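A quick write-up on the structure given underneath.
A single protein chain has been omitted from the complex, and every remaining protein chain is retained in its original position.
For subunit A:
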Amino acid sequence: MSGMKTPVSVLRLPRGPEPNSRGFDPTSPRFIALCPTTLPSSSSSSGSADEEEQRLRAELRERFLRTLLLMTGKRVRFDMHEHVRVHARFGASDIDVLNLQVCDLETPLGVQREALLRSQDVIACSFEV
């Protein structure tokens, strides 16, 4: 694994945002997950249950976003399928956690300056605080 510092050109660029939409995708996992709770409830009792659910959701999501913030710029180990492990510097995730932007991805072919990992290919990410 010596000579890992040779940059390798990016083989495939990520797809940009849709040019014709307003950026809101009703088929995205996020919308589908949130859709039932965005409908107004009819009775007051289920209203407060929705409030509690929303409060928990917000708390959980905020903690997750702060975890991603903590991960930004750090060298992260990605465990992929078939026990493949790679290291890279974490850049960002998209809102639905479907793609992970990384740089200096160390692969057997060399170091990819910029890369996009599909979250479906990743099992876990580990880093030191």
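Throughout what follows, a residue touches a chain if its C-beta (ideal position, glycine included) is under 8 Å from a C-beta of that chain, and two chains touch if they have at least 3 such contacts; residues count from 1.
Keep this in mind: contacts and distances are computed from a predicted model.
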item	value
Name under which UniProt lists the unshown chain, selected from "Cytosolic arginine sensor for mTORC1 subunit 1", "Gem (nuclear organelle) associated protein 6", "cysteine desulfurase" or "Vacuolar ATPase assembly protein VMA22"	"Gem (nuclear organelle) associated protein 6"
Hidden partner interface residues of subunit A, rising order	29-30, 33, 52-53, 56-57, 59-61, 63-64, 66-67, 70-71, 79, 81-83, 95-97, 119-120, 122-129
